[in-house]
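Below you'll find the structure I mean.
Removed: one protein chain of the complex. Kept in place: all other protein chains.
So, subunit A:
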């Protein structure tokens, strides 16, 4: 009986089905837990799902490569999802045209200060080169951020973790920053949330109002473009 179970487990552990099912199940569980915990940004469903999966893999002694055999089918969709961001961006076209100058100035200054300050602080505190290269795109939505890191020669999966942490931090810090600087403009709040905290920030901006949500989607998309163009300029500074 015991060996039969072992045979079944050996089959399951080798098949991509297990990694794929576990990913979807962990995400559903994460969403359920998040609602139960009062939708706190610190208990974001993605962070909960990742924690559950790491615990599951550690408990069953499965390594990341085996898990990823199955999970890659979900991961692959990040590419088309990035391309799909063109649709909400197009929906904001009239607002983009109307506020072109304020948006351009805010997005360029915001994206550059996010990437530059992260890399400089990391370097000052003695982080390794791969860590610094993986830090540069941390404010950008993961599909874009991981593409940038790959191009820079950093570690895409490390960037994914840093991006998720940044999203949760941004949602926590935003109300404080807005109160300190007396930011009352709903569009300004949304743009900043989308730029600094990507998808997490965009979700939070929609709770402020539809205008903030729309500008957050805009901030998310444009920050991706600006950082993708700007980040390669940082690499030579790091001795690449």
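Keep in mind that, in the parts below, a contact is a pair of C-beta atoms (placed from the backbone, for glycine too) under 8 Å apart; a residue touches a chain by one contact, two chains touch by 3 or more; residues count from 1.
Rule of thumb we're sticking to: contacts and distances are computed from a predicted model.
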{"item": "UniProt protein name of the chain not shown, from \"Molybdate transport system ATP-binding protein\", \"ABC transporter\", \"Murein hydrolase regulator LrgA\" or \"Cell shape-determining protein MreC\"", "value": "\"Murein hydrolase regulator LrgA\""}
{"item": "Residue among A:15, A:60 or A:99 that touches the chain left out of view", "value": "A:99"}
{"item": "Where the missing chain touches subunit A, by residue", "value": "19, 23-24, 26-27, 44-47, 49-50, 53-54, 57-58, 64, 67-68, 71-72, 74-75, 77-91, 93, 99, 101-103, 105-107, 109-111, 113-115, 117-119, 121-122, 125-128, 130-131, 135, 138-139, 141-144, 146-148, 150-151, 155-158, 160-166, 169-170, 173-174, 177-178, 180-181, 183-185, 187-189, 191-193, 195-197, 199, 219, 221, 224-225, 228-229, 232"}
